[in-house]
Every structure is written in structure tokens, then in C-alpha cells.
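Every protein chain but one is kept in place in this view of the complex.
Chains here go by letter, A and B, matching the order in which they are written, and residues are numbered from 1 within each.
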Amino acid sequence: MAEYLIKNGFVFDPVLGIKGDKADVAIKDGKIVETTAVKSPQVIDASGKTVMAGGVDIHAHVAGPKVNVGRNFRPEDKLFGYKPKNGIERMQGGFSVPTTIRTGYNYARMGYTTVMEAAMPPLYARHTHEEMRDTPILDQGAYPVFGNNWFVLEYLKNHEIENTAAYIAWLLRATKGYAVKVVNPGGTEAWAWGLNCENVHDPVPYFDITPAQIIKGLIEANEYLGLPHSMHMHANNLGNPGNYTTTLDSFKLSEGIKPNSKFGRDQVMHHTHVQFHSYGGDSWANVESKAKEIMDYVNSHDNITIDMGQVTLDETTTMTADGPFEHHLTELNHLKWANADVELETGSGVVPYVYSPSIKVCAIQWCIGLELALLAKDPMRIFITTDHPNAGPFIRYPRVMKWLMSTEAREQQFDAFKHKDKVIEATNLAGLDRELDLYEIAQMTRAGPAKSLGLAHMYGGLAPGLEADVAVYDFNPNEPYAPDDIEKAFLNAEHLFKTGVQVIRDHNIASNGNKRTLWVNAKVNENPQVMRDVKEKFLRYYTVTLNNYEVTGHYLPNPYVIEVDATE
Amino acid sequence: MTKTVTDVICPFCGTLCDDLEVVVSDDGKELHEVYNACAIGAEKFLHSQAKDRITRPRMRQEDGSWKEISYDEAIEYTARMLTEAKKPLMYGWSSTNCEAQAVGSEIGEAVGAVMDNTATVCHGTSLIAVQDIGIPSCTLGEVKNRADRILFWGCNPAHAHPRHMSRYSIFPRGFFTGKGHTGRKVIVVDPRPTDTASVADVHLQIEQGRDYELLNALRVAFKGEQLPDVVAGIPKEKIYEVAETLKSGRFAIIFFGMGVTQSLGKNHNIDEAIAVTRDLNEYTKAAIMPMRGHYNVTGSGQVWGWLFGFPYAVDLSRGFARYNPGETTSNDLLRRDEVDAVFVLGSDPGAHFPFSSVKKIYDRPSVAIDPHETPTTEVCKVHVPVAFVGVEIGGCAYRMDNVPIETRKVVEPPEGMMTDEEFLKRVLARVKEIQGV
Partner (left out) sequence: MDTVKLTIKNQPDLYLEADTICPDTFAGKKAEEIAGLHVYIGREQHRLGDFFEVSGNAGATPEETKIVVNGDLSRVKYIGMKMTGGEVVVNGNADMYVGAWMQGGKITVNGNVDAFAGTGMKGGEIVINGNAGNYLGAAYRGDWRGMQGGKITVTGNAGSDIGTFMNGGEIVIGGDVDVHVATHAEGGKIIIKGNAKSRLGGQMVEGEIYVLGDIDVMMPGFAYREDVDVDMDGIKGRFALYEGDLGERHRKRKGQTIYAKLYQRIEA
């Protein structure tokens, strides 16, 4: 493989603690190496430019059945926005739900190299893997959903942690999954009857268990196994006024549980798209920000990490395994609604949504997301996301960075709101003058998510030995700039290296890369009971046979297996 | 001696049964018996063993006779045809695996083809409806485990999807449906007294072509509004009664077929049926599902969805993707003379398209890739026989509820035969050579 030396850039790297100093980065055999280790490298002149590790997205909906529903049922999302094929670049379409090809290219253009698919229905794992296979450049993994799975409900009803863990290990292997995802625990199972679980104590119909038991049990099972990532949580009651109490109740279920992982993470719960979970008030008329209450808790409990779910004020497509929420949404906006309940496992819904700056609630949501990040004491524990495409498409990350880095940019947006005064009254953002710097941005987009995922040994930094994922942006932090310059530069990386391969050269796609799929192979003690239960459920309730369930090798042409040993 | 392969997936219809057992010779070269399959499915497997099977490509001669050609020659003809055309149609894709569909998509992208699948004459109208109103649906296991109201509208699974009723819809006993069919109410809407209607609790023998009106009437009835005395030949009392039956269930499912997707109103019928399902979710739980025909028509819509963003009728001619049924659909393209070459794989338009469209295929440079001799191969210039997917080669297929299942190879294809994917990969390589990229 070619050797590279990226010279004289302003480097921002939380792993090495470099805060914009001039430094060189050397690449050899796909890894970052000491600059002395390269002999005749191609030299990239990065003087006057910003250099960071490749970005890491901890939560985005980019591959799988509901994403493809979003694509196929929204032809209007692709109208006039298509990009023709050009040389090695294949054709790319879609705004809020881009094609897999565009997904890979657009992340790369932002300097991102690792993207996790946030919700994989196990029965549809093959589909998710087929899409990831056809997403160029990026390293990816997918989180199978567990929070409404019948095995989990039955084991955790009696707090059977070991059985739950054995089942998790089996399902991760069968689906080639990366982490334990929980979406509206119990609520999506209830939705199979048209019902919901609205708080952590609301019992799941027929299963005699509460969301609290599911949440706590899955955290414990996750730590029993010592998986790289923690349990990854989307709490009950998403998107409803007054829901911040449910969020705090969910957070509290992690108290007293210590991380048990050799992968360097400190948290036992990652709570995703917290913006959607930080609402006060009791109706849409009086909804208000509770970001402060949420961040008070997060700041004082270091066993939690979160991501933002920032609203970007675009027309987008919402999609989640939270089936009842999507039904609720279509009742509100009357737009087309897709729903797919999945036997024994989960459900999902998809509804287009227009976040309009003229609508008060949308503007309040915009404020709340930014407040979360600006109130964070430790940028290593809160990450930039838009819950793509739910709160907005991922191509707005650079715009989110702009808002976080510039009070001027935030004021411009406030001025564009139709109900500016009411929005200011219902939120705290106007009173926050904090402006994040690029080092903090690198924490929130690189080092932080990599650590939370248990992948700090591969991604998120520029220390020798890490994967050679390096982005060079045409941005000089030491010269005066307008807020929009931030967005422009971070939307369009000048160079990008992915595992040592130059995939962007002079702002152009230069290679379709060497994409890998990460999955976790957790070894547990033999558990005849769980295997008996698996056999029985397939025989009696599934509509595919057990032997046709497991995702086999050729769906992952370039797998990267992370081994975990939880045997005793 | 023989061996038995279990958990075999049936590559016939969208039901995609995966519990077949197939007995093959020890050397894996001959297929003897098929168990658990319906008659049509079993025939699909056994047909691969036909002694008179065509195993080499053929080219039509001036006098109408066939001449055997090599695969290399067939690849050359196909690549030349596609690169020389200004706007070729690449149709079919429903009876092959997703792996072949993905390679075909790359060819289509390279040559600027219009990609269309059999949905164009089947459930394409359902896809249009989903784009207009969405679709609350579920996997077939949800039906098996929960559904107590089963409505078949314009479909006849007893003949078209023979194991559907026993595996998923009417008869199975599931987690919350321990009583099997006795716990379910079955309603059939069909102008004909079909075999499916004969097992139903209620048969609404609707006036032909008035589905949209009857569906609308159900929605009016849900809301308790007044109806005309008779709608679509059904007295209003009966409509109110059926509306109540649906509302009073715990979990209602509507299955629909080509009786509504291709009769007057087309997408609008499905749109209104989905609206009925939406409405039912105000009162109880309800879902709706198209009875997809070819075993992997669903898969081609998925593959094109993630690669191009559209499930069928995808026009790539300008180097980017466009979609508009009525313009970019195969029969409209053929009828209007919008395409100048035709490539067919995994479908039989010769049997399914109107004669006027078939004539247009006959008039153009054309290739048919198909294990069988079909009406399509009869009108094409070149016929490329290939291995049977799901019998002689595995690969991914999507069930009617979008669940992906990996089909299995159970027997070797005849010596020297190519698979769809192998043939397409060679064509793609040749296309790139010709184009110099």
C-alpha cells in the first residue's frame, strides 16, 4: 500500500491532545505510523488546512428495510436532485434518504469514515447487510434491536441475565450485528396490538414485564457479555411534550451498574437522539426545553453517553423502530405512513416530515438539540447526530457544527424564525454564548463516539497504530472566517484517507475504498436452555426455519470480526 | 444412493416457502423428489431435470431457425446490443437472485438503460399507491401469530399462492392464535366464486370494476355515515356488517392481488384499500400486504431502491435515475417506440405483455436470458439458457413481506451452463471494454 505524509496541517486530535498545532501525519499499510516510519511517501501539503481523524457516526439510519421503504416510497425526495455518474463515481440520488452509493460518497465528502446503522430488525439482517455491502468507502456495523424481542421479554420477566446474554450472543452471531439496540422497550410489542408503553412502568400487554425491567436487564446482560459498545437506548415516550421525566427515569436505570468491557468505554448506556426526549410542558401549545434538566443529569453521571438528534429545519423522512410514534406522527401531519411489524422481534414506521422554521415547535426542537451540546461539560460524552434522517439528513452535520461554533450563526437562525420571541421564551439557547472549538468538535465527532463504541483502538484519533482514517479540510482556523465557511469546508473535504487508501483527492472521489463490515462475535458458555427455546420458537412462531435465519458469509464480503470472550 | 437437502426455498411465488425437502443423487447431479412443496413449486424443481432442456445459447437465423452459439458469442451480442442502443430496455429481474439484479443494475447504469421488472404488469400500481399514501404492513409471522380478521381482495391464493393459507393466513396456529382457523373470520371480495371464496366466512361478490367504490363505502361505514342502498352490487347492510367485523377484530390483515391492481382504477384501488387499513388502525390493529407473484420481484424492487431510489420503471438513460410510471414503464416505452433494444431476464413478457408490445420486442434487437423456452425466447434474436436460481444456484430472494431469504443450490446445473450472475458479470466486463472505461 502507498505511504502518505500529510504535512504542516493544523491538527485537532483529542487522542493525542493536539489542539490545532501544526503537525505531520504519516500513513503506512493502512495505519497511522510515526512520521519516521515512512520512507518515500506521497506528500500531501496541508499547510493552512485543518486535519482530523475520519469522522465516526454512532447513530444513523442508512441501511436496511425501513431506510429502503423511505427511498422507494418517496420518489419526490429524488426529483431534480440526482447527481449523474461521473467516471468511477456511480449515480447518486435522494436528499433525505440517499441511495447507498450517495450515502457512502456524502459521508466521505464530510470526512467521515465509520458509520453505524442504528436499528437492524434481525429477521431483515440480510437486507441491512446487502445495503451496507453496496455502500462504498465506509466501515459500518449494524445494531440489531432487542427491546421488544420475545426471547428478551420472557427471560427478563424473571431477570434471567445469563439466558438473555446467551441469546444476545446468539443473535449477534446470527445477524452479524454489532451492538444491543433498544427502541421504545415494550412499546413496539404493544404496538402490534395498536397500543404503546408510555413510561418505564407501563406494562407490556400479555408479557407481564415493564420497560424498566427490559432496560435494566439489557444493560446488565450487555455488561455480562462485556460487549464493545454499551446498550444503545431509544427510550419510551419519544417526541411527546413532558417526556423528559421518562428520559430521566430511563437514565436512572443505569445507576449503580459499572462498565465491564475490555474495549475502553466508560458508559453502560448510550442514549441516542436525546433532543427528542427533552421536552417539558404538557401539550404542543406549551412545550418547552428541558435540556438543562437532562444535561444536569448527564454531566453528573459519567456512565452515560448521549447523541444530539439535532433538528436541521429541513424536509426529511422520519423512520424508527418506534412503530407507535410514527403512527402518532402521521395522525399529526397526515402524510403517508408506512409501518412494518416484524414477527417476535420488533416493528417500524416511516413518515415524511417538514421541519419548518415557521412552526414554533420545530424551532423549539432546533434549540433543544443545540442546548444539549452547549450545556455539556464533557464533549467526549455527547456526539453530533441528526438521528439521520429523523431530525434531518446527515449532510447537515457541518451546519450543526456551524451552529455550535458560532453565536452569530445561531442568531441568524433565530432571526429567521416566525415565532422568534415565543421560541426564545420556551428555551435556553438564546442565553448561551458558548462557542465550541474544533478540538471539541473533534471530540464530539471522532474520539468520543469511537470510545463509546469500544472502537478507540481503531478509530477516532491520529495516534500511531490506529486505522489510517484521516480527513483534510480546506479550513484555516487561524484566519478570520464567516460562519458559513465552516459549513462549506466541512461539507467538502479536500482529502480523505480511509484505512490508508486515498478516497478523496482534491475534493473528488478518487476510490470506492475498501469498505468493511464490523460485527461482534461473543463467546458464551453453552446454554442448552436458550438453544432449546430458539428451536421451539422457530418451529412454532417464526415463518422462516431456523436453518434459513443466519446471515452467512457472502453478505459480508469484507468482514471485521471483534471477538469477545464471555465464557467462564 | 440419495441424500436429502432440507430447509430448501421454493423459487416459484412470493410466498417463498423455505421448508422444502429435496432428494438428490449422491453426486448432486440429479434431482429425484421434492417434498412439502405445492404442485407448482415441485414442478419448478423437477423441470430442471427435463432431458430436452436447452443448455447452450442460440441465435435466430434469417429463416427463423435457431443456430447454437457459444456463451462468448452471446455475451458479445448482448454487450454490443446494449452499448449501441440509445435507450435499451432491460426488463424482467423477478425470477432471479438479488446478486444478479445488482450486476444487472450496474450494466443498466453503464449503458443508460431503462430498468423495469414484472411489477410493471402486476403490483407496480401497488407501489404507486404506497408512494401516495404509505402502507401499514407486517411480516407474515405477525399474521400467523396475531391476525383474527383475514380479508382477501381480488386474489385467489388457493391457486396462485397455494401454501399461503396453510402457512400464514387462514389455518396456522400461532402464539396468540391457538385456535387456528376457528379463531379467524375470513372475508373474500371477488366477482368470481373462487376456491378461496369457498373457504371464507363471507364472500362479497362484487360487481366487476367497482372495487374503488366498495372500498370507499367501507370507509364511509367505519365513520357511521350514510351509504347509498347498494354499492358495487353489495347491499349497504352487508357493507356495514363487514365494516363492523373488521373493526371488532384484534388484528386485521388485507391481502390483495391482481384482481384489484390491474382492473379499473389500478393504483387508486390500492390507495383506497390502504386508506381502509389506515382507518382501521383508529379502532384496532390492521395491516395490508400485496400478494406478490414472482418469487423475487420484491427483491428487484429492493435492490433498485437502495441503488437508485425507485422500485421499478427506472430510466437511467441520461446517466441519472428518473421514474414515472406511464412514461418509464415497459409497455408505455414499447407502445410509444421509446426504446431501441430489449433485454429480458427472469420473466416472460412474451406471455404477459399485450400482443402489440410483444410485436415491438420482435421488431428490435433483443436477448432473452431464461432457463426455459418461453414465448419470449420465441420472439427474441438471442436466447441464453442459464441455471435455475434456487435450484442450481443459490442467492438472495425477498418474500412478499420483504423478508430476505437466501435460496439454496440443491443440484448441479448441466455441464458448462452459466448462471445469471456469471453471464451478467461477463456482459458487464465486455460493456466496460467496449466503452473503454
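Please note the rule applied: a residue touches a chain if its C-beta (ideal position, glycine included) is under 8 Å from a C-beta of that chain, and two chains touch if they have at least 3 such contacts.
On a predicted model such as this, the values are computed, not experimentally measured, just so you know.
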item	value
Of A:Gly20, A:Pro41 or A:Pro75, the residue in touch with the unshown chain	A:Pro75
Residue of B:Thr118, B:Asn216, B:Ser347 or B:Asn402 in touch with the missing chain, whole complex considered	B:Asn216
Which residue of B:Pro325, B:Gly350 or B:Pro404 touches the chain not shown here	B:Pro325
Residue in contact with the excluded chain [from B:Glu73, B:Asp148 or B:Asp340]	B:Asp340
Contact partner of the left-out chain, one of B:Ser48, B:Thr78 or B:Gln131	B:Gln131
Hidden partner interface residues of chain B, rising order	85-87, 111-112, 128, 131-132, 210, 212-213, 216-220, 222-223, 225-228, 231, 264-265, 268, 271-272, 275, 279, 317-319, 323-327, 336-340
Contact set of chain A toward the excluded chain (per top definition)	73-77, 79, 334-336
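One rule holds in what follows: only the chains that are shown with their structure count from here on.
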item	value
Cα-centroid distance, chain A relative to chain B, in whole angstrom	35
Of all residues in chain A, those that touch chain B in their complex	63, 65, 67-68, 71-75, 77-78, 82-85, 87, 90-91, 93-94, 97, 99-101, 123-124, 126-127, 130-131, 134, 150, 192-194, 206, 327, 330, 335-344, 347, 350-351, 540-545, 547-548, 552, 555
Interface residues, chain B side, partner chain A - complex	6-7, 9, 18-19, 98, 102, 109, 127, 130-142, 144-146, 167-168, 174-176, 250-251, 278, 281, 284-285, 287, 301-303, 305-311, 316, 318-323, 396, 398, 402-406, 437
